[in-house]
Each structure stands twice: as structure tokens, then as C-alpha cells.
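Down below is the structure, laid out as C-alpha cells.
Left out: one protein chain. Kept in place: all the others.
What follows is chain A.
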């Protein structure tokens, strides 16, 4: 059975990113997979509220705005997912008593939003020059009622799926059984399906990471040309 957008089961949607689009943020990135698109702006390190100040490290904060309406519990949940994935990855001890604020704005949700938001946030952190321990990226897949595993599901597929899986992996140790940074698998599934999804997402993350690398590289090359001229 063909997918709604006629992709292969293991084919991710076209990736697109724009770095440094927001002029007033310290770093920003727009990350899109097909119709799902997220903009993220990072401020940091900046002044921190006394209440949030840590003597030995920077405070990391994620604020997420949905595409429609005001933030609700769903958005709080995704905020926490992004924070949990990235917080330990930021070398916060290099900037004690400061704040790193990650602002995420959903532009359009066409499925696999969680993974897209994580990817946008990490690219924005890179663009802002916030020191990171590792490069991380996320991907999602779905197990359809007939047992097919499709990567990067669109909203329609996610709706019909028997289970949905979002994984984030670090670039270092990818494919060597290092273990995921973030997992959210829901639905009804057995351990074999989980393992299969793990493999599918791991390969997809590899492609996303390669894309991110080329996106950052091309921006750096462009900037160095300007500086050189």
C-alpha cells in the first residue's frame, strides 16, 4: 500500500533549514521536514532571573508556542521533551549564573512535530554558538495497522498508526549501540517492533545529522567569504 505522499517506507520528507534568519536572536534556525516546520530562536548566555540562577552552571529554559492558539499542556509536554533532550547536552558549566533561553515557534504541524522541534532547537543552539557536548538529532516512525514501519509519518499516518516512535540520537556512537538520547514510543507494540523502529529511526537520524552538518558548513563557508572579502 502506498503512503499518502507516495514516499518509500524508509524515505524521510525533504529537509530544509535556514540558519540565522532572525536578526535579533543570538542564534536561530528554521527546520522543516515536508509540511512540518518549526522556527527556533536562542538567546544565550544572557542575564538570569535571581530565582533561576545557579552558581555553577547556566540555566536552560525552553519556551514553546504552538502554531494556533495559546500554549496548553501538550506544548508544555513538548517543551519538557526538548529540554530533557538538550539540557544535559549543553556545556552549561562554561557559563555559570546565566540563562540560555530556547524559544520554539511551531509554524506548521504536518506530523512528526516532536522530532522536528528537537532538530530546530539543536540547530539554533549551534547557530548561537552555545557550547554543546554532542550533536543530537531526532526522527520519528510509525507502525501501521498492517505491520509496515514508515519513517517520518505525516499527520494522517500518525492518526491511523498502531504505535508511534520518536527517537533522538547523538552523532557520536550512532549505530554502535550507544543508546538513544530520547525515546518516546507509544501505542501498542512488542519488543521486536520496538527494535525494528529503533533501527529505522537510527538510520533516519544519520541522514538528518548529515543534512545538519552540510547546512552548518554552507553557512560558515558563506560567512567566511564575506569576512574574507
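Brief remarks on what is shown
Assume contacts are C-beta pairs under 8 Å (C-beta built on N, C-alpha and C of every residue); 3 or more make two chains touch, one makes a residue touch a chain; residues count from 1.
Methods note: contacts and distances are computed from a predicted model.
Comparing "Ubiquitin-like 1-activating enzyme E1 B protein", "Ribosomal RNA-processing protein 43", "GPI transamidase component PIG-T" or "Mediator of RNA polymerase II transcription subunit 20" against the UniProt entry of the hidden chain yields the protein name "Ribosomal RNA-processing protein 43".
Note on the undisplayed chain: of the listed residues A:15, A:40 or A:81, the one touching it is A:81. The hidden chain makes contact, of the residues A:2, A:55, A:70 or A:188, with A:188. In the full complex, chain A makes contact with the omitted chain through residues 73-74, 76-77, 79-81, 84-85, 87-89, 133, 177-191, 194-195, 198.
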